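Notes follow once the structure below has been shown.
The complex appears here minus one protein chain, its other protein chains still in place.
Chain nomenclature is as follows: A, B and C, assigned in order of appearance, with residue numbering initiated at 1 for each chain independently.
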Amino acid sequence: MHPHRRYTLVASCPDRVGIVARVAGFIAEHQGWILETAHHADFDSERYFMRIEIKADSLPFHLAEFRERFAPIAGEFRMDWRISDSAVKKRVVVLVSKQEHCLYDLLARWQSKELDVEIPCVISNHRVLQGFVEWHGIPFHYVPVTANNKSKAFDEIGRIFEEVHSDVMVLARYMQILPPELCAAFTGRLINIHHSFLPSFVGAKPYHQAYQRGVKLIGATCHYVSAELDAGPIIEQDTVRIDHGDSVDDLVRYGKDIEKAVLARGLRYHVEDRVLLNGNRTVVFR
Amino acid sequence: MHPHRRYTLVASCPDRVGIVARVAGFIAEHQGWILETAHHADFDSERYFMRIEIKADSLPFHLAEFRERFAPIAGEFRMDWRISDSAVKKRVVVLVSKQEHCLYDLLARWQSKELDVEIPCVISNHRVLQGFVEWHGIPFHYVPVTANNKSKAFDEIGRIFEEVHSDVMVLARYMQILPPELCAAFTGRLINIHHSFLPSFVGAKPYHQAYQRGVKLIGATCHYVSAELDAGPIIEQDTVRIDHGDSVDDLVRYGKDIEKAVLARGLRYHVEDRVLLNGNRTVVFR
Amino acid sequence: MHPHRRYTLVASCPDRVGIVARVAGFIAEHQGWILETAHHADFDSERYFMRIEIKADSLPFHLAEFRERFAPIAGEFRMDWRISDSAVKKRVVVLVSKQEHCLYDLLARWQSKELDVEIPCVISNHRVLQGFVEWHGIPFHYVPVTANNKSKAFDEIGRIFEEVHSDVMVLARYMQILPPELCAAFTGRLINIHHSFLPSFVGAKPYHQAYQRGVKLIGATCHYVSAELDAGPIIEQDTVRIDHGDSVDDLVRYGKDIEKAVLARGLRYHVEDRVLLNGNRTVVFR
Partner (left out) sequence: MHPHRRYTLVASCPDRVGIVARVAGFIAEHQGWILETAHHADFDSERYFMRIEIKADSLPFHLAEFRERFAPIAGEFRMDWRISDSAVKKRVVVLVSKQEHCLYDLLARWQSKELDVEIPCVISNHRVLQGFVEWHGIPFHYVPVTANNKSKAFDEIGRIFEEVHSDVMVLARYMQILPPELCAAFTGRLINIHHSFLPSFVGAKPYHQAYQRGVKLIGATCHYVSAELDAGPIIEQDTVRIDHGDSVDDLVRYGKDIEKAVLARGLRYHVEDRVLLNGNRTVVFR
């Protein structure tokens, strides 16, 4: 990472000869200074993935013109692509329930600008973290979820998400399952932290499942939410060693530390445009 | 670890007041010098587990008399127990197929006495590693396994195992599934290395499964073999980071390194009497 | 860990026959229920270390009487010993400067009772974290430290520490070096987090030092403060992988995560009486 204002171009397309040459040629032609590049050729899907950071002030034009001039190249190579400006912060809505560890962790990173985003609001089905959120000057929306109001509650959450023009919604140990319509409406923009090393221990009480199976490591998984529970594309994972002396409560305690770390890394990759979807798998240019 | 000849007492029993006092009292009464102790009270099973290393020459008697004198205490507390002598090396039969990485690793450790065991023989369903094994002065038994001779082949393996008075049989990437009768006959004495982080990716081609799911870490699991495939008590596990650039072949390559390490650790725990069964879970006094 | 109120007995003494028997015998004699035990015989110093957790309500007397009755045994074995009651929370004073990551992390753990301590106050040489601390209902003391007032400032800090009857003082990225007198006055009660894998990169700007040397992992070290800078007994350490693409700022960012984790683990070990000094080394019964 470097302190310059930069444009980040992210693209994938069917693999063939000349992609790098064409894209790098376009940038060089306009005296664009490349700060960082990463490429990946996937032999299964036969697609090419790339991410290029360009020093913003090295180019003689801004994003709108970049988009216009680059469009023909993108068309020629049938690219899925986007470009973002580091001066425009990503907007992240955070969903929480009662557990505070992920929220404290995210707000500490936001406070110190390590996580350089805007948080337009926090939404929760409980009031317990309201004071903490509001002390930070962040609006808090209390949206209770009960057996009877689910559909209405999640409509409300979707409405808030759109109203604040958020780029991504983070489920920071939010203890409700999102309805399929919400998942479908915001594909690739909903990030969850699951408290197991997926695909082990899908669903409820993964630490209890891990304890019963007698595993020697536990884990956490940051993934995009899809309609099938805990089966979306994985962004980041990690594990930590436990032993026979650890109770389920100990597992929960150890687990919180990897949940925080894995969510923070996964979210950072996302907001820095380092994650590209490749079917149900991800390319993560760390 | 320490260089002294030592007796290792391993026991489990229903938890109650006074277990440590009674056992340590017995040892102290005979001037036994305790080198290392480990204890675990399991709140689920309400059992107490212990492992005590005693300096052999601090006691005025040998193992046979120890067993005789200790039996009444063990009876009083309803203990499952055993005691071993570090001067009597454990005997380990190794089963392999064609892959060499675990075998090279085990023989290097055996050669340097890091793994202080005897290897009475290696058994394989292929001849490819015969020369390497025999160069080390270890007998090699070729027992081919085909669709038609399975039952006979595994009878032969069981017979060899008993004939050489082996304590434990290690499946060092042995690519055959043991029949239930063999599993039942040698419960707690058959150790397998599975090339995934169980319970994820049970069965065949776990690295392909891991690749398809898009996980960000892969793992290996050392476990006791039971009749249900890849479901026995876990002794040791570990994981290693991979990324989108890694092909299935890369996963196989990374995986070999954790397979070797996890198998070597798990086997060492077993032969040093550090593993106690607690239902389908293990207590491992590292 | 388990939810019972418990007494934790911690002791070390010259190694000899019969220590466990005598101590466990004393506990059993009074029907004390042992929840957890750990022992270590150090072959260099020839000392024996132990930690025993006893269910409080299994004993027919309280701590004062325990101490009185146990004193003769401790005397006989020349023990350094202490016993604590889980119902009496340890008191932790936190020192900070401007960086918030360790403070947010500690307060989140304190808030959720994962770190089950009292924080009588936070002391800082800057006002920047005052609001955050006070929002949690914790008193904040602003004690500026300048080139001219050092001696007076640290006298004030020592005075506050004693006045609030604190057990331990944590330097949570406090950017001042404590004077030797303060270190001497509170030996074994001052815990620092150093942002390198000691003994590498002692002193100022360890991440810059690490960058210059081109290491492939960076680390953090939680240690007791002694008069010699960054040379006190180590409680806990960890490392994280970096690569050539990481700038010093990236190292700082990665480093914060291990600083938080290592400090939290080290502090927990300390307040749960899991750390015993063995010269300039530590025994940590995790």
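Operating definition for what follows: a contact is a pair of C-beta atoms (placed from the backbone, for glycine too) under 8 Å apart; a residue touches a chain by one contact, two chains touch by 3 or more.
Worth saying up front: this structure is predicted, and the values here are computed from it rather than measured.
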{"item": "Residue of B:Ile83, B:Cys183, B:Val202 or B:Ala261 in touch with the missing chain, whole complex considered", "value": "B:Ala261"}
{"item": "Candidate in contact with the missing chain, chosen from A:Thr37, A:Ser84, A:Gln130 or A:Asn278", "value": "A:Thr37"}
{"item": "Option touching the unshown chain, where C:His62, C:His165 or C:Lys216 are the choices", "value": "C:Lys216"}
{"item": "Residue in contact with the excluded chain [from C:His62, C:Arg159 or C:Arg286]", "value": "C:Arg286"}
{"item": "Subunit C, residues in touch with the chain not shown (by the definition above)", "value": "40, 42-43, 197-201, 212-217, 219, 233-239, 243-245, 247, 278, 280-284, 286"}
{"item": "Residues in subunit A touching the chain absent from view", "value": "2, 17-22, 24-25, 27-29, 31-39, 41, 43, 58"}
{"item": "Residues belonging to subunit B that touch the chain removed from view", "value": "1-3, 36, 99-101, 104-105, 107-109, 111-112, 114, 131-132, 135, 245-247, 249-250, 253, 256-257, 261, 264"}
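As a working rule, only the chains that are shown with their structure count from here on.
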{"item": "Rounded Å distance between subunit A and subunit B, as computed from the means of their C-alpha atoms", "value": "41"}
{"item": "Separation of subunit B from subunit C, taking each centre as the mean of its C-alpha atoms, in whole Å", "value": "37"}
{"item": "Subunit B, residues touching no fewer than two other chains", "value": "43"}
